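For this depiction, one protein chain was excluded, whereas all remaining protein chains were kept in their positions.
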Amino acid sequence: MTDTPVKPRPRVGLFATCLMNAMRPSIGFASAKLLEDAGCHVSVPAAQTCCGQPGLNSGDEDGARALAKQLIEAFEDFDYVVGPSGSCMATIRHDYPGLFADMADWRKRAEALAAKSYELLSFLTDVMGVTEVDAEYHGTITYHDSCSGLRSLGVKGQPRQLLGSVKGLTIKEMEDTDVCCGFGGTFCVKYPEISEKMADDKLRNAAETGADTLLGGDLGCLLHLAGRLRRKGSPVRVYHTAEVLAGLADGPSLGEENR
Amino acid sequence: MSSRDTTLSAIRKALGRGPLDEAARSKLDARIATPPQHIRATVDDADLVARFTQRFESRAGTTERIHSLADVPTSVTALAERYGIAPSAVVGSALGELTWPEGWQIDHGAAGIEVMLGVSLAWRGIAETGSILMLSGPERPITHNFVPETHVVVLPVEHIVRHYEDCWVALRERGQGAPRAMNFISGPSRTGDVEQTIELGAHGPRRMHVLIVG
Partner (left out) sequence: MEFRSPEFKTRAVHALHDANLQKALSNTKAGFVVKRAQAAEAMPEFEALRDTAAEIKNHVLNNLDHYLEKYEAAVTAAGGHVHYATDAEDARRIILGICKKAGARRITKGKSMVSEEMGLNEALIADGYEVVETDLGEYIIQLADEPPSHIIAPAIHKTKDQVADLFAAAHHKPRKTDRAELVAEAREVLREKYFTAEVGITGGNFLVAETGSSVIVTNEGNGDLTQTLAKVHIVTSGIERVIPTLDDLSVFLRILARSATGQETESYTTFSTGPRREGDVDGPEEYHVVLLDNGRSKMLGSRFQDMLRCIRCGACMNHCPVYGSIGGHAYGWVYPGPMGSVLTPLIKGMDGTYDLPNACTLNGRCKSVCPVRIPLPDLLREIRHNQFRKDMTPKRQKQALKLWRYVAERPKLYHFAERIGVRILASMAGGKGKLRSLPFDPGWTGARDLPAPTGRTFLELWQAKRGDQ
């Protein structure tokens, strides 16, 4: 829980991560629903684009800084910035201030934004005090802890707590749930063979639980894992956790044919 | 410039300064003279002997309680018989004059390649980890600890301390600096180098037995 009391109807800027915006709009709607159900006022600023993580992780610090400035400007007037991705939100929370080490004014703004930026599920539980959701999902799921959310933002118990309240849903934990799936941004295309091996290790652990559904909180990992599952012809369905929690997992899962 | 000077000035340059001034140096020297005490592992056991024994035995070492130093030969003889070891041993003279049964060959010198049994006096036992501390010296040859296949260590009960740090206090009180060699030994020699599976007796003793005296 945060120390400062939460306003009755906080204004939340929803960060539509580049992958979500393009590849999986339903995660955005699921996020908005969960936030509104929790009593937030949700806006999606049109001036937002990318958080700058690709540049930051690939060496282009200047590019990352330019995009960070743009995001700060687009979101700093909100009470909170929330996004359905541990990795993008970790960039904002942990890396933004460091990008402006030599620019006092921007550093201050970056720090202020970082302090009110949250990954979706940790925001719902830790800030808004949500303990359960009103949703139904009939299936057995296993949950993959995406690395940035887990290790940079401490997202671990929150998704499990909320999933526990979904009617009809059973959680089966896999071995090594906290081990990287091999996505790693550009890693997965630069070192595809290693990435494939890591995906297969992850998917083997997931399969051993007998779960019919794999969930996670970062779309990058999910596209990578769903893509590998589809290639191997596996029937296991892949959704973003928010889709299940919002009751929006009734459409085709990632990579699944239109039903 | 010597490699020494090159290295030291490279360090100073990288740290953006010249040699430390007198005040800074004496502050660092004071830190060595009176070492700061750091967090330790909690060892709240009332019975340090029990803790020592339990920890030491957790790593495949064995222990035995005896009454006095005079009992050492009897225990060693029994051990030798149990494992079929010939009645011959290197024994540190720090253990003093012990009366060995008829037929035993005792040598106080360095352990040669053929030696199968060593008997040494521990300087301290550490309850925290169940380790013994050996110091080298003319009466405590270091080869006794590593060459024989079976190592018997004699540990007076009053020398069992709680933490590593208690050894440092005692060592500083002893006042001769560090001995040439000093060994914490925590059990038989082991290796996990073949498929990460532990095997005992890699190079050092395969068997380690501590006789706790008192």
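Per-chain residue numbering starts at 1, and chain names A and B are given in the order in which the chains are listed.
Criterion: contacts are C-beta pairs under 8 Å (C-beta built on N, C-alpha and C of every residue); 3 or more make two chains touch, one makes a residue touch a chain.
Quick caveat, the model's predicted, so the values are computed rather than measured.
Student: Per the definition of touch given earlier, which of A:21, A:140 or A:165 contacts the omitted chain?
Tutor: Here the residue in touch with the unshown chain is A:21.
Student: Out of A:72, A:88, A:198 or A:242, which touches the unshown chain?
Tutor: Counting the whole complex, the residue in contact with the absent chain is A:198.
Student: With the missing chain put back, which residues of subunit A would touch it? List them for me.
Tutor: On the subunit A side, contact with the omitted chain comes from 16, 18, 20-29, 32, 43-44, 46-50, 52, 54-61, 63, 66-67, 70, 147-148, 151-152, 176, 178-180, 182-199, 201, 223-224, 226-228, 230-231, 238, 252, 254-258.
Student: Considering the whole complex rather than only what is displayed, give the residues of subunit B touching the chain that is not shown.
Tutor: The missing chain touches subunit B at positions 2-4, 6-8, 10-16, 19-20, 24-25, 28-29, 31-32, 35-42, 55, 58-59, 109-113, 129, 131, 136-138, 141-143, 145-147, 163-165, 168, 171, 177-197, 199, 201-205.
Please note the rule applied: only the chains that are shown with their structure count from here on.
Student: When the centre of a chain is set as the mean of its C-alpha atoms, what distance in Å lies between subunit A and subunit B?
Tutor: 53
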